[in-house]
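Note that one protein chain of the assembly has been removed; the remaining protein chains are unaltered in position.
Presenting chain A:
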Amino acid sequence: MGALKQFRLPDVGEGLTEGEILQWLVAVGETVTVNQPLCEVETAKAAVELPSPFAGTVTELLFDAGTMVDVGTPIITIDVGGDAATAAPATDEPAAGLIGGSAPGGRTAVLVGYGPRTTEARRRPRRSGQVVAERATAPIVLPEADYGSGGSERPPLLATAPDADTKPVRHGGLEVGRQAEAHALGGAAAPSSQAPQGRGRLRPLAKPPVRKYAKDLGVDLAAITGSGAGGVITRADVDAALAARGAGGTVLRGSFGAENGTPGEREQRIPIKGVRKHTAAAMVASAFTAPHVTEFLTVDVTRMMKLRARLAARPELAGVKVSPLLFVAKALLLAVGRHPMVNSSWDEAAQEIVVKDYVNLGIAAATPRGLVVPNIKDAARMSLAELAGALADLTATAREGRTAPADMAGGTITITNVGVFGVDTGTPILNPGESAILAFGAVREMPWVHKGKVVPRQVTQLALSFDHRIIDGELGSRFLADIGALLHDPGAALAF
């Protein structure tokens, strides 16, 4: 045996620390020449071939393909011939971490793998073994001429001119790139379900809606061969895969996870406490003590929306938010003035109906902690500007979770603004101790008969739930109709 040389994994980019050996292009016992490609390595920057710095016979491949190797670690041992007594690799090697072994002149090249490093290479799962496996079966065309031995022979890796029988100079992973392209272009070599996963293809090609579609259906895109241009997976491919699976395979339940496992493992148990507990108690008390009736009204609020824009420009309303909710609140307060019985409560113990001369207007607010219903005290006496300010303060305080218990006590009537969630209407449950609650739906542009023609108008829905013990259908209807009339034509307020 001659002198053994080891080739350490160089830093083929700038500042790389590791690389993955994609495949070996030589085998143990094979004779290699200087600059003959030894292996293909993929780093964070590029897939490249490593040419041999030595001429000789390969005696050992120190890592299998698919291994992550730290820069500076020996990867191959080559018998370069000559006197075996000159050195064995173990004794010939410089300190760990230095690259290149001993160079002529007895010095050590240290360009790569600066500093001592003793860590072992480690394995990681292959992203895809497919391409490498296919390539391994393809013959590697290697020039047979020994580098520098004869002037007339073409040296390996060099092609002074790209002849048909000469392998081109390869920079980067051009060969791999071609393979990936061949797959991407739907070449003949893509029969298996895994074929589209060329290296460098981190995930299957599909448009975002199709991706979502497949995810919702629990279909794994990696298992589908795309039929679209360039191998892109289409919606039809997903449907086909689902159908094929439905014929006998298992289908993942989308985002609900695996099907096995006991129900308890897939449930979350949340303690009932705080706002949730309070809300539940109030709703039960209300729903099972006060018989609820709900009435609906659809209103064209185009004029109100126009008035809103005009009012917002007025100096007295500068700095406050003139919202649709503000108009609903004002309309409700005006309507309460005409129908005071709706602003009342049922005193079971005293066997009396308590009719209030003041309105503490409750506003249901969604907060991070849950639903709270703070109220605006004596709202009926407020000007529009004051009411707007109070609404803003109330919602801001509630959203910050700083609503005081006193703010939530003593409410007399409530508005719930379900429209902010894009909802049309609902059947609200009364706030305990109150007799009426108004749900305000989303304001939408809808086809509407206006002056004998169907035209787009701003339309909303109102729903009024009331305590039928106190409020008859007639009173409830009139109250709701008044609110609707005020929102439809705010000028009607002059007649109130």
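One rule holds for everything that comes next: a contact is a pair of C-beta atoms (placed from the backbone, for glycine too) under 8 Å apart; a residue touches a chain by one contact, two chains touch by 3 or more; residues count from 1.
Note that in this section contacts and distances are computed from a predicted model.
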The chain that is not shown, which UniProt protein name from "Putative spermidine/putrescine transport system permease protein", "Pyruvate dehydrogenase E1 component alpha subunit", "Imidazole glycerol phosphate synthase subunit HisH" or "ABC transporter ATP-binding protein" does it carry?
"Pyruvate dehydrogenase E1 component alpha subunit"
Going by the contact rule already stated, which one of A:A3, A:L50 or A:V342 would touch the omitted chain in the full complex?
A:L50
Looking at the whole complex, which of A:V12, A:L317 or A:A365 touches the chain that is not displayed?
A:V12
Where the unshown chain meets chain A, residue by residue:
7-8, 10-14, 34-35, 45-53, 99-100, 103-105, 107, 109, 111-113, 147-148, 151-152, 154-155, 157-158, 160-162, 168-169, 171-174, 176-178, 180-181, 200
